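Here the complex is missing a single protein chain, while all its other protein chains stay put.
So that you can tell them apart, the chains are marked A and B in the order they are listed, and the count of residues begins at 1 in each.
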Amino acid sequence: MAAYEVNGKSIEHDEEGYLEDIGEWSLDLAKIIAKEENLEMTDEHWDVINYLREYYDEYQIAPAVRVLVKAIKKKFGPEKGNNKYLYELFPYGPAKQACKIAGLPKPTGCV
Amino acid sequence: MSEEIQTEYETEGVEKKFMFLNRKAPYGTIYALEMLETVLISAAFDQDVTLVFMDDGVYQLKKGCDTKAVNMKNFSATYKALGDYDISRLFVEKESMDARGLTIDDLVEVIFEDEDDDWAEKPAVHVKSRDEIARLMEEQDVIISA
Partner (left out) sequence: MLHLVNKSPFERGAFESCLNMARKGSAILLIEDGVYAALKNTPFEDKVSAAVKDIRICVLGPDLAARGVDQVIEGVEVVDYGGFVDLTVDHTPVQSWL
């Protein structure tokens, strides 16, 4: 099984890079995954990551993109609550890529 | 569903009435979780969706579930997200509730924002009589049941 190396510790992930055990997530690990995704993380990226983690903590699922868009709009305003903004932050998809960095499973129904 | 097909490209075509009929208790078999995942996926297709809980299915909405010690995913929390997915009707059969000594206060709260009422927050879980559910069932285009 492939793994991320974080501070001398191996953390296993599946063939797409999603964590096997979401309890293993840490900020340092998130930075490593982001690097592998070739993303330069900004505060705006972290806002989304933190939101995803809060959502998962409460509902035990990663939100679908439209749910994420709606929620971001509510929290950070319409200029951020749209598909374009989220895809600019996460070019490979806010759900797929951001969830991976947030240590969450791939959203239900996402192929 | 691929991520590329999202809100801006609404699924075109006919809106059908879908009923998801839940009759199994949550953690003893995989039915309830599979159904919940089906519901979440189908929510992307903008159909007219009603969830019904009857027989042991009413236990799926029991609040206060804690699955830590049995080492299972606590998907009871996920029902609360259904409002975010624009699912506004979770109907629980009164006769099944009565038979199990449950009242609406024993069930999780699911809130949705009513598009037709200035996005007012409203409860999505309602207790319905067997007769009301039987009538509703006949009006459906598709019934998915477990």
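Everything below uses one rule, namely that a contact is a pair of C-beta atoms (placed from the backbone, for glycine too) under 8 Å apart; a residue touches a chain by one contact, two chains touch by 3 or more.
The structure presented is a predicted model; accordingly, all values stated were derived computationally and were not measured.
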Open item on the list: Let's see if you follow the contact definition: name the visible chains touching the chain that is missing.
Closed with: B
Task: Hidden-chain contact residue, picked from the options B:37, B:55 or B:106 - done: B:55
- [ ] Mind listing the chain B residues that contact the chain we can't see here?
- [x] 19, 21, 23-24, 31, 54-55, 95, 130, 133-135, 137-138, 140-143, 145-146
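Heads up, the rule we're going with is that only the chains that are shown with their structure count from here on.
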Open item on the list: Using mean CA coordinates as chain centres, what's the gap between chain A and chain B in Å?
Closed with: 26
- [ ] Spell out the part of chain A that touches chain B in their complex, as residue ranges.
- [x] 55, 58-61, 63-67, 69-71, 83, 93-96, 108-111
TODO: Spell out the part of chain B that touches chain A in their complex, as residue ranges.
DONE: 1-4, 6-8, 37, 40-41, 43-44, 73-75, 77-78, 80-81, 84-85
